[in-house]
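Structure first, then comments.
Some chains have been omitted; the remaining ones sit where they do in the full complex.
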């Protein structure tokens, strides 16, 4: 069972400009083989299918809890895509558009016109090729060592995609997103390495960092590491997953600091609201009509 | 941001027998076009892409909160599939299997051998044809009326699939699952109908029930309706989504009782643990080895 809090895990900055192709690129982090839908659904299904929850509780807790964090990651990626599709001043799109003036003209040459035609504009469950995410991206074998090995590989591949997206899109909102995900994905990568080490005795962390670049070289990540965010395993539960500390302990391979489980949650941030986009008929009604509806439902805005 | 609680929303009974084809059928409720992955991801993406969160807060709250409930639904479907794959006495599978005795022989003629070869055995993100769920099942148009209309249609289609799965699989665990989902999916179906009514003035609830059978005719649902579970919108949040009551109010179209939002959570239940399946090398280690690992990680079992 899950609860939801109406906050992002991390405060994203404003985008610099409306940039459909940047949004299309960031989609790789949503629906790509190594995107957040994949990490989310892999760990979620592994936790659903977990065998031996009692004797293996620290492993179960770890996978189940990281799965919960990943829900916040698809949320962050969607917020970034929405920001890049709406631009820094979405109010511009509120002005009643004349459909005959072809207000989506720019989308014709964009890499994914469907972001506008189908999406709202909005984030879609697709990768940067505009191909939908598929359940075949999930690996849940029932075998714990294999699942942990897979997860370590998945996070390593994901780290590479994040770095490369970081290098492809210059907008600050994308840089901030990838900077944050590198730090938190790094936590998961190390966690699965440590899980493998406790299970097999092999010294997997020695392999890191993969790819071979210190996360601290990314300024948007460095800022967060200075706050120790790479050391914390947030416990995303009011009551459960209390035994992760059996695995999440010892030094972080990056800087040797001791990692730890914490009951506090990330400070978080507000998701940008794309607001009324007249050309898209989204969310259907003009601003005054919206006020009218709000009044009818007795909401104070 | 999301939190997770280590409980199912609903206590499932024991399965009557190990039944791979029943499990393969229930997969439709996981990865089918109208399965729980679809309801989950549709509402989740709509909440991420929502425009006008302030003036339209009751609608935003409704969609975002139902999305949170759906997370518990994929969990329940997975638990049912796992139960049908493990059978009532999973301890049978603990006995060290001799691989040369072809212990998965029965899977050769099952509808989805991959449930065993790839899955663990375990639930997969696939439908009853064994075809993976795809992101193209998500509709998130940015237009609120269209999104609500879609959601009402989606829940109506889902109600039909649940009824038909109920009629296809006789195992009590499947009957209980579909009985529960009919009640809770019914809540969502009514909620989207009411949302459409407040937005457009059209009297959508008059169309119900679709399909034209009272939920109360399903004994496994009736039991829950007698407890009033069809009237409650659980607020799956410690702090947010407090304005759903602007929409979720008035009579339930089934029996005219007043519907209401509640802060309590479902009582919930325990997920069955498939335990050690020797033939599947799942979770890799034999029971004594597991105890050893647990000791090393200092867990009291």
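Points to keep in mind about this one:
Chains: A and B, in written order; residue numbering restarts at 1 for each.
Keep this in mind: contacts are C-beta pairs under 8 Å (C-beta built on N, C-alpha and C of every residue); 3 or more make two chains touch, one makes a residue touch a chain.
As the structure is a computational prediction, the values presented were derived from the model and not from experiment.
Whole-complex tally (this structure file, single sequence, 2 chains shown): 6 copies.
Here is the rule we use: only the chains that are shown with their structure count from here on.
Taking CA atoms, the transformation carrying subunit A onto subunit B includes a rotation by 180°, reported to the nearest 5. One inter-chain figure worth recording: subunit A and subunit B are separated by 23 Å, centre to centre, where each centre is the mean of the chain's CA atoms.
Subunit B makes touch with subunit A in their complex at residues 1-9, 31, 37, 41, 44-45, 48-58, 64-65, 67-68, 71-72, 74-75, 78-79, 82, 118-126, 132-136, 138, 140-146, 198-199, 236-241, 243, 246-247, 265-266, 268, 271, 273-277, 280-285, 287, 290-291, 293-294, 296-299, 301.
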